[in-house]
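With one protein chain held back, the other chains of the complex are shown just where they sit.
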Amino acid sequence: MRLTLRIWRQPDAEAPGAMRTYEVEDISPDMSFLEMLDTLNEALILQGEEPVAFDHDCREGICGACGMVINGQAHGPERTTACQLHMRHFADGDTIDVEPWRAAAFPVVRDLMVDRSAFDRIIEAGGYVTAPTGSAPEAHATPVPKPDADTAFAHAECIGCGACVAACPNGSAMLFTSAKVNHLGSLPQGAPERDTRVLDMVDQMDAEGFGGCTLAGECATACPKGIPLPSISAMNREFLRASRRR
Amino acid sequence: MADMQAYESFTTGAPLTDTKAPDGPIAERWDRRRFEAKLVNPANRRKRTVIVVGTGLAGGSAGATLAEQGYRVIQFCYQDSPRRAHSVAAQGGINAAKNYRNDGDSVHRLFYDTVKGGDFRARESNVHRLAEISTQIIDQCVAQGVPFAREYGGLLDTRSFGGVQVSRTFYARGQTGQQLLLGAYQALSRQIAAGRVEMHPRTEMLDLIVIDGYARGIVARDLLSGRIDSYFADAVVLATGGYGNVFYLSTNAKNSNATAVWRAHRRGAHFANPCFTQIHPTCIPRSGDHQSKLTLMSESLRNDGRIWVPRQAGDDRPPGRIPEDERDYYLERQYPSFGNLVPRDIASRAAKHVCDEGRGVGPGGQGVYLDFADAIARMGRAAVEERYGNLFEMYARITAEDPYTRPMRIYPAIHYTMGGLWVDYDLQTTVPGLFAIGEANFSDHGANRLGASALMQGLADGYFVLPATLGDYLARHPHQDVDPDHPAVHETVLAVTDRLYQLLSNSGDRTPDSFHRELGELLWDQCGMSRTEAGLHKALARIPQLREEFWERIRVPGSGEALNQSLEKANRIADHLELAELMCLDALHRTESCGGHFREESRTEDGEAARDDEKFSYVAAWEFTGTGRPPVLHKEALDFAYVHPTQRSYT
Partner (left out) sequence: MAVTGLAMLLYLIAHMLGNLKVFFGPDEMNGYAHWLRTIGEPVLHHEWFLWIVRFGLLAAVVLHGVSAYQLSRRDLAARPVKYAHARRRASYATRTMRWGGVIVALFVVWHLLDLTTGTVNPRGESGHPYENIVATFDTWYGDTIYIVAMLAVGLHIRHGFWSAAQTLGAGSPGRARALKATANILALVLTAGFLSVPLAVMTGVVS
């Protein structure tokens, strides 16, 4: 395949950036999107140019490092991560636009790489169960009904990639935050800190400069792990409940 | 050629002994060690600083636990967030001797299985401790809110894994590693918020600072700004994972690397059993030269899938057109009692063997079929979907083939490294004050790791072992400030900056990846699934040349004062080029076959791996003497008082 790529290039957080056009040839349909970028980068290095910077690590769709907006869609046209998107979903001769996540809370650090540390700070605000090592009771002391365990798991699948924020027309982080609130909130182990967790995490989310939620639903459509949109409503319920009790 | 012979003519130094392991009945040793360990007064702990490098299962759990105990922790990871460490990708599960199934499991049985599974190349004391702690890990993780799979009654579900006869594997669908890692990450996040862990993401350790023989800090590069800084501490813990990426294509994350352990090795930490690498039999084969990494599929697929290749070499008909009697179900034929469920190493070698005969399938003939047609006929498509749906989906996404109608293609890939920095019972390396945990140490898995044991070991080390033993070290070594102008600090920083400068200033004509790929291919061919004396000699001759070529022809665009991913890569490959040499030497010197290390010359009459306990019942710990210079071998004799070595047989 032969493709035209228009990629956002920006040397660092302060410098201005722009879309640059590159041509790549001999792209195999079996390549992943990132392998296609590897090919471009190998060529750039040999031309003495700096390769396109992008975050990536496991390339199995689970670490959440990779993420770029491909033709206006977070992680591209398939519901998966960019590393698991294959070039067979594009056609020979296509022009593909590649941009970084765009959000005030995710400043670009270089090219397609953004700073997602805001997510870490949201977790630090309360996305945990206080269970110091060694203090745990016997695992079977508290049975967890299977439906609750399944709900917890469905939300715990979040990989923290940030596609929800990138896809949201308002740059909101509600789906990310709600995934953790609901993961821990649906388990008995998470119950004692339920109220402070949701209040503190939402406070931190707001403080990071994410946009507000207007329930556009783009986040859940883009989420490679399928975190469901009602997750947001469930967090609102938690939030209202915690606010009442405060 | 002269150089090569010099490297191969290593000398054998003084034997190593693990002075920290208590004696007495094996089941009491860990209790005794903890009781005899000195403690640091809680009020003094905040004055003691510990550096933890890596935030995977071992590093994340260690950082969180040390901070909970009151130590000041400075933690590093190269990823943008501690949540992305590659433990996240582990699929299968975590073993624990809970015996919830009442199926005869016990601490002793897990201990026994692990020692035997490791082909008698692990320490009994360590493995027993691991088995004891396994049960506490499950308790700890459940308390953190890890959503393990549960039964309808609300209790934890377990499954049997990797051919073990008891159901001791706890799991969270196919994402156990992710869930356990998030548990550790969240515990760590709590400590970061409390100000007890100073977290440095996107910061890579590039060297170890050793002052007067003690590990006192690290030199690290901020990957965004390129800034090189030194960090000082009372002790340094390496939790940087394995070195599987030396093979270029592996199931490791793209950025997983051996730099931290290799730099520590260069600074005096012995490297143990580097040739013990594990190959996983059920990975998705490569689709072409562009392949950047390999993806593993859970071994559980072998429970219902049947592995075969065409009987005739060069038979390129589509699988559906090959009649039953022209197929060779080679595992079922060679190992009638275990069939498709033979251990990882055996399944892997058998696959390589049939592909070498020209009977492999798919692009380049590097694959074998894993066929579910019988399973679908037997249980129905719905049942297969229920059990393996997510794996089939993953396979279909990557290969664009439908595994329900066409057999999957699989091929072995490098997956885990049992070798690593030599550590004593306290997990301390041969450099006082330097500890190695998780996959980074040479560990408790001997020559072969059992499925679902890596997660167990990482968390055992991080949550329970290290926090107990590190305290003893700190209590015995009162705090002394590090002079930032100490010559050793300057020397280390200079070594780092020099090397980066060398990489940046060389305007060669080859990319970092081109060297990595070449090295990986060489290792895979000569030091991969099976190894021969001739092949290893060949590799040992080629590696120094490749290394020389690397420093002559490498091209790294950009500058060191900014984010530069090519520079990061090149710097890691430089270390891989040294580590690869040691791996081959270790593989050459160990003329027996054991676990993941298969020497063609050492086989039984049936062609199976033949271990040589007379000569090789030891841990090979190598001491660094200089790049390309022959290392010194230190042997730690292994003693088996509880599990008597037997030859594995699966026929």
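A few comments on the model shown:
Which chain is which? They are A and B, in the order written, and residues in each are numbered from 1.
Heads up, the rule we're going with is that a residue touches a chain if its C-beta (ideal position, glycine included) is under 8 Å from a C-beta of that chain, and two chains touch if they have at least 3 such contacts.
Here the structure is a predicted model, which is why all the values come from computation and not from measurement.
Counted over the whole complex, the shown chains touched by the missing one are A.
The residue from A:S172, A:Q189 or A:Q204 that touches the chain not shown here is A:S172.
Note on the undisplayed chain: of the listed residues A:I45, A:I122 or A:I232, the one touching it is A:I232. Although one chain is not shown, part of subunit A still touches it, namely residues 6, 8, 19, 69, 71-73, 97, 99, 102-105, 167, 169-172, 209-218, 228-230, 232-234, 236-241.
Note that only the chains that are shown with their structure count from here on.
Here subunit B touches subunit A in the complex through residues 61, 64-65, 68, 79-84, 86, 88-89, 98, 100, 136, 138-140, 142-145, 147-156, 172-173, 175, 178-179, 182, 185-187, 189-190, 192-193, 201, 224, 253-256, 287-288, 290-293, 295-296, 397-400, 463-464, 467, 507, 509, 511-514, 555-558, 562-566, going by the rule given at the top. Across the complex, subunit A meets subunit B through its residues 11-12, 28-32, 34-35, 38-39, 42, 44-46, 48-51, 53, 55-60, 62-65, 78, 80, 84, 86, 88, 109-110, 113, 115-117, 119-120, 123-125, 127-140, 142-146, 149, 152-153, 156-157, 159-160, 183-184, 187, 189-190.
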